[in-house]
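A single protein chain has been omitted from the complex, and every remaining protein chain is retained in its original position.
Take a look at chain A:
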Amino acid sequence: MSITLQLLFTGLGIGSIYALVALGFVLIYRATNVVNFAQGDFSMIGAFLMVVFAVDMGLPYWLSAVIAIAAMAGFGILFNYGVYYPLRHRTFLPVVISTIGASILLQNGVLAAYGPHPQSLPAMLPFPGIAVGGVFLDSQYLLILAVTGAMVVLQYLFFERTMLGKKLQATSQDKEMASLLGIPVALMIGITFAYSAVLGGLAGILVAPLLFVSINMGSTIALKAFAASIIGGFGDVTGAIVGGLALGVVETFGAAYISVPYKDGFAFLVLFLFLMVRPQGVFGEKVAEKA
């Protein structure tokens, strides 16, 4: 029993990381109809910013995190204007290629600055964790779960309870109509990129102490997050969260009971099954058009 709870705790923790990155995918996809192949690199950049502020400059951890997150918002806006905005009237493919190019540029830019050796970050909280019953709750995983939970609640309140949230939703549903109503569409898309970069950066900052900080750390996370968003129903916000958590749990149990080396394979096995059996995902196609 306690081993099951232990695995569930770990799985939800890692699944939260996938969920944050998957949310970033989904929000950008909904606003622009484009899959951002540099989404994982947002996490990599966030983690490296922590290395810069907390390790190289020796700033306090919490301050480093605050600066890094603010910097990620600015980075998202720059990314919008450099990678998406000039191609916004083009079809899907040129924009996707632009994001792939951005991903290569970001990884090699960081490689040039930091070299190929992975960096490491210490855990964020000053205690290793707490034992509850027979389950050890690692402090970093607790932090991941708490921050992800808070983000999900804040995001819900923002999108459902504020006029700006409604304008962002309107923009993602019909850009031309939004502009006819006087909603500044380009600004809305800029805000979406900023927020998605914050989500991705946050995931990178939170997961960094568990992994090494390396230039390709974002690729694996992004692949899992992408799989999670398809399992959840691509384009669906709730689906991204549920898909991310589910994937984290499945691969943690798979690694424990079946095979550690094939850990990454379980995610794609689940993805494969979904594509075969329910390609629209768990929450897909809720919105239908009516005459």
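By definition in this document, a residue touches a chain if its C-beta (ideal position, glycine included) is under 8 Å from a C-beta of that chain, and two chains touch if they have at least 3 such contacts; residues count from 1.
Basically, contacts and distances are computed from a predicted model.
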Listed names "ABC transporter ATP-binding protein", "Cytochrome P450", "Nickel-transporting ATPase" or "UGSC-like domain-containing protein", matching UniProt entry of the absent chain: "ABC transporter ATP-binding protein"
Selected residue (touches chain absent from view) among A:Gln119, A:Ser179 or A:Thr238: A:Ser179
Which residue of A:Gln119, A:Ser139, A:Gln169 or A:Gln280 touches the chain not shown here: A:Gln169
Hidden partner chain, residues of chain A it touches: 163, 166-167, 169-170, 173-174, 176-185, 287-291
